[in-house]
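With one protein chain held back, the other chains of the complex are shown just where they sit.
The block that comes next holds chain A.
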Amino acid sequence: MRVRTSLSALTFQAMATMPAMRAPATMVLAFQFAGWLYQPPAGDQTSPRSNEQITRPLEELPSPPVSSSLSAPRLAALHARLTLSPRLPLQTLHRTLIHPTADPDPRFNNASLALLGGELLGYHTAEHLICHYPRLPMSVFFAAQDAYIGPRALSVITREWGVDKAAEPGGEVAPGLLQFRAIPAGAPLTDPDAPKEKIWNRGVSSRIASDDSNPRRSIRTEDPSENKDEVSYEQACTSFVRALVGAVHLHCGRNASLAFHRDHFLSRHLDFAKLFDFDDPARDLSRLCAREGFEPPIARLISETGRLSRHPVFVVGVYSGRDKLGEAAGASLNEGRVRAAAQALKAWYLYSPPEVTKPSSVEGGETGKKWIPNYVDCGEVVA
């Protein structure tokens, strides 16, 4: 570190009278790293970078040597900040931060961990949503999944974890920074000359049938066979968070990875009612009532004020027989009716059973919980 000094009379006087100072160095407290010996998970076939390789200058290595993670304060601080288990070694945490664009060697980058973590994240989030909101329409379900573990959400989470990106990847970079080769500023994100891919089946259900795990935007990691030289910050963050989830699962087990998912992803706030974008809620509601065998919905005016004024307010309720399904206020009779129908539909779609048993909570039989089947809905209203 270069210490900036201005040359004044006081500086010269200080230089003359000061005792010789120690070399400016960042102090690393040795006890922070006590007990951080590498403990590979069962079936791990990777090996730390051997010694003869790191005799080369660090600048020639694509990513910092694994051994350097044992003396990286930034990495140790990240480990402590996320309250990760001591069973997750710093070496693996270091590896989750290396994107394949920084180090193409699959032994040292996070591609494999990200693949595992992406599947785990998708599975745990999907089962939470399906168990707790069995009536969510598919499009809203995927929007909710995206809001929890989509690339945008994961890049926000990376920032909230205090992980910074390295300006440029390399072996000399301090471990603990997210390393990837970024798309240069101003470069187009997609190749403008590339032929446009024709998507024939745009509907949600047909894409689910073709086994696309997220029809809105693919939540999978990019195809490993497709070698990208540069990725965006969002993509790099996505691979880091997924890799960390995969690493927690590998090193600490299923229960720890479930707890990690609950604490860091499911605890985030999402207002499901704001995800709906109705086209014609009154029509959907009458279809729903017909399907469920309710009496057809009727909108009735509950209360009004200032009908002839500039700001009229009408409170409209939709009723099915003697049951009030929804109620809302609008500036016109029609607006009140439409809003009330939308509110009734949201009340239907956002039903949440009071007690659910998630499949992952009884897997392996470790928790001693008993499987109680969950409520399964017959599906969304198709109008």
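In this text, a residue touches a chain if its C-beta (ideal position, glycine included) is under 8 Å from a C-beta of that chain, and two chains touch if they have at least 3 such contacts; residues count from 1.
Just so we're on the same page, contacts and distances are computed from a predicted model.
Engineer: The hidden chain: which UniProt name fits, "Alpha-1,3-glucosyltransferase", "General transcription and DNA repair factor IIH subunit TFB4", "Large ribosomal subunit protein mL43" or "E2 ubiquitin-conjugating enzyme"?
Structural biologist: UniProt lists the chain left out of the view as "Large ribosomal subunit protein mL43".
Engineer: Using the touch definition up top, pick the residue from A:Trp161, A:Tyr233, A:Phe294 or A:Tyr351 that touches the left-out chain.
Structural biologist: Among A:Trp161, A:Tyr233, A:Phe294 or A:Tyr351, only A:Trp161 touches the chain that is not shown.
Engineer: Could you tell me which of A:Leu61, A:Leu82, A:Leu121 or A:Val231 touches the chain that is not displayed?
Structural biologist: Counting the whole complex, the residue in contact with the absent chain is A:Leu82.
Engineer: Going by the touch rule given at the top, which residues of chain A touch the chain that is not shown?
Structural biologist: Residues 1, 3, 5, 10-11, 14, 17-19, 21-22, 24-27, 29, 31-32, 73-74, 76-83, 137, 139-140, 142-143, 146-148, 150, 152-153, 156-157, 159-162, 203, 216, 262-271, 274-280, 283-284, 302-305, 313, 315, 329, 380-383 of chain A touch the chain that is not shown.
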